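Complex shown without one protein chain; remaining protein chains in place.
In this document, chain identifiers A, B, C, D, E, F and G correspond to the written order of the chains, with residue numbering beginning at 1 in each.
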């Protein structure tokens, strides 16, 4: 029972988090943010599967991710 | 039967030739040259002993020495 | 004749393409042209701003602070440039990405608000947004018309995308149509 | 009162020492002094040239082109500077190392030719040549005499050579004697 | 239809270099001039030329020195900080009388500075940023066409006088695009260079140097250089004189401000104000005579620069002593827009 | 007896630096200023100071930047070519407003040049050899005592205005010896430097930079710098005015030529010619007002320099418009002897 | 629930100007975390080179000094000598350090200056548009090597970590990478190690980080990570090339 939050306006859509989340809990949002990027977003119901392993946050170049447990 | 000539006004009196002549055929002159150095000079009668080995010329930084054979 | 326009948006919105079309089409009519795209840090920031000046006599400054027209494809560009607009100038604002309430221009500015992205998607290709904007711009423009644009579009669109030209032209026409409707 | 002198020779002839003595002795008399030894490439070439100016008012140029006196300890120095000498100036030439016939000065120049090296050897120490020269120079000099030199020589000669001071003073006196004889 | 091509200023300059017969480029990147090396990296090899991405500006200018001493047309390009680093090289090139061309697409100073259009490097280029009494030929293009034409001229003058030519342009002139003719307006001839170092090859060895140690030699060398610079002053001045015949006020400006001034002048004349423009195209040699002649009649002068007043010095020295000289400057990337200049014109006329 | 010590100019300068509280020297050798690093290498350690024989002049000026940003009094010294290499650093130091002191004991240019006394680097020091609109405080000693006193003043002004002070002296002033008082003529106080970078230490982080990117920021920074420079102009001018009250001709000269001029003036006055001297001690700020005031009355001005006429520019701009300005210069190590200057005086009086 | 990962204290919340997926962002975070964990943030002064890292001061809440391009090691020398008790670090790109700054880095290292250098090797001059650097790979196309780097005319890519390791003054020289989670963890360790060397006055410490410049490599951020794995690491091997143990140096 853990989850992450992604600051959509900080996110630049590099998708490192998506590539490296061992549980594939992160997806691309379908609406772009203020700057024009399509941010990553934590999947619905990811809370059940997220292990708070922090891999996503570790790889995020823009510290857009916070992890909660 | 060989000998060397030393251009007294080129010679700056470093005495490398004297140090390295295997036959000790070179000595310091007692009068200084135009610039004020006491040049090296080939000893009297060195001709008999000089082997024209060129060691003196090889070490002379001022190409003041010519070797004859 | 003297006309200057600022086109602004973020990278990928195709502003370089349409501004180049305007510049080249004007050249073909033997008008003087200056074309100044953003460079350096600004570029790195992902912004694209282009200044185009067209005139029938020698052009002075290629950079301008009170344009005849502003084409704002996103909110950041709008907020940066809209206060430069003076009486009689034109603003074309892409309200797909610009909240109406952000548009604050002096009176006397002719504002065209168009949901350009939606229009493009309606035409089946979001990438056509820039051409629709171009259409809105050229409609009623004193020195260029559809055919002028048509004449140079081939030299601007890269070879590998040649097949997209017909759709692009349709998009321009759609833009003209929209603009007509709004006037 | 204004007096300027050039002293020239090759390294090892002790010119720095005697020029410094003149400068310091003049200072002790609260005269203005400038002291300019050669530097850089010139030095690397093994030459020593020193310009000393002494005056009772503010000194302008520390470098000079028509000295009151030239002390030439070798031929190279003589040939470089002798043509700078004007009427009423003094040349002291070390004829141990300068062929008489090389001395070509305008008339009106007081030339003292001294076989200084021989004189020094005669005193038992070739190194005393510079002090003999100094003696020749100070004889009849308007602003310095033997006692002035004596007063500062201790501060110029390095501690480890203190014991040489008496001989040096004798050499100065010998120089004065020679100069007297020549006048 | 037109035979001109919509071209970026920096690209026109680079193509001009190739057309001038320059086959050697050495450079280190810096905004806002990177289009120049990037274009030449692509194009020079096609002409059998050499492009070296040098490790620094210091290496670049010294490679130019080496290639120039070989008798080849060689160049480098940079901006503010990089040009500052080249000043020792500038001085050596001047001292050893080796031709070469350096482009400075100016960026803001002092220090790292921004990259918006500015003209803060006038003094450095014109009055010697390096040590000693020397000069560079300094050319100031104000259009894309001039970026092309003056680059060719720069190489020709460099060879003619065996000195460095500097193309001094603000970022606007480097970055904007205009229709441009990309062929020289005259045939290009590469001059003989008997002084070039190519190995003694049975002849007397040759030498290029700046150090003179014999008594008076260094001074003599300096005086010879000054003679050469006087020749340049006498023969090579270029400037644009526009609407000066009836003018009551003369604007003096180079580069982008001169273009802005033209817009302002148009606005002023619409309001009945008689304003003209003197645009120096060569900054060294500076159009002193022209400026003096006009200032004998036109007593009001407005100098407009994108700096705090650098060319202003030369204007003050060249102008008639009774001229009333005012200045409008925007340093650090500020751009003097036409309406501002018009306001200054009116101030100056009061 | 005298309390003064026969001292070489360069040594007086180095001792002045120590007395001023300078504890950091970074430098790379070059004739004719090597006495400075050699003296400081011996003496600084005795005062707990740091001497680094840097790998180059570029490293040296940047070490000065780093130590200066720490709030310490730091310096380097060099000559022509080395100073040219520092011009980027000069510009950064000006832009980031970091105090520091640089000594230029000039050697001949352009290029490698000889090492005889000369003044070819005036323009570089006074009008900015680096890029952008910036200034250095430039002090021109003409005696060994001034080498000592002006070095102290240089550090004080550098701290007061957070800019670079340059000691600009010819080789004569650096190499000759005079009796000199080697104690400051006023107490030395090291000012607080709240801006210095010492780690945030619980406070708001501090920053020293020269790059401003926000719209108008770089321009604003430039205008602020200009305000500062105007303050310097208003408050810090130093010059010597000698025998000007009755003078019919005013010689303007700095450094060694000013000394030679004094001899020439003595000779002239012996012949009944009324000549005076204005000697700028600060080259920036230049004594404009003083020069103007005197030139209102003294209409004949003779500028004497050991170059081809560099300070001449500032004299022309500062002088009354009706002044008749003539120039006598000896570049490249030539020395204008008193008799030559006297001849020029007579020419100028005709 | 409580927050188990968030921005380290030393980091500001200013969004970076870096391109999407630029690993400069990761490097910045690692430096910030290292400073906080070592408890030296308060007494650290950062000196970024000129490059995409030039805005360091926007992102780290430490004192920052701007240095001319390539001169950061000289600037750091002046500062460290003036404030030996402070922690001074450079953050330089490969253009800044391996090209224009070659002389300054080699002599700072050779003097054994007690400073730490974070070196971002992304094989190009990123900030200016991706021109060829001394670190550019053979055959790599850049805007100034449009036909690919050719060893016959431009020579081989320079390996700074190995080169500096040959100098006696160097206490620590290592190469790490930012292209995978486990490498990022290693990178963090190396950065901490480098700062520890300085804290313990062991001399000059340097960490070379293989980093991406997807914008100028003209690939997607994710593809750029693969390029590090497949193209950079084969030529720029990861590892520690010098590690001084004990105070043999002092």
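Some points to look at:
Assume a contact is a pair of C-beta atoms (placed from the backbone, for glycine too) under 8 Å apart; a residue touches a chain by one contact, two chains touch by 3 or more.
Predicted model, so just to flag it, every value in this text is computed and none were measured.
Considering the whole complex, the residue from G:21, G:78 or G:112 that touches the absent chain is G:112. Of the candidate positions F:53, F:191 or F:215, contact with the unshown chain belongs to F:53. Only one of E:6, E:20, E:36 or E:52 touches the absent chain when the whole complex is considered: E:52.
Think of the hidden chain as still there; on chain F it touches residues 28-31, 34, 37-38, 41-42, 45, 50-53, 55-57, 81, 111-112.
What chain G contributes to its contact with the hidden chain is residues 99-100, 102-103, 106-107, 110-112, 134, 151-156, 158, 162-163, 166-169, 250.
On the side of chain E, the interface with the absent chain consists of residues 24, 26, 50, 52, 54-56, 58-60, 62-72, 74, 88-89, 92, 96, 197-202, 205-211, using the contact rule stated above.
One rule holds in what follows: only the chains that are shown with their structure count from here on.
Under the contact definition, chain B and chain G share no contacting chain.
Touch-path distance (fewest steps) from chain A to chain D is 3.
Interface comparison, E-G versus A-C: the higher count of C-beta contacts falls to E-G. Centre-to-centre, using mean CA coordinates, chain C is 35 Å away from chain E.
With each centre defined as the average position of its C-alpha atoms, the distance from chain A to chain G rounds to 27 Å. For the pair chain F and chain G, the distance between C-alpha centroids works out to 39 Å. Multi-chain contact residues, meaning those touching two or more other chains, occur in chain F at positions 58, 88, 92, 96, 114, 209-211, 213.
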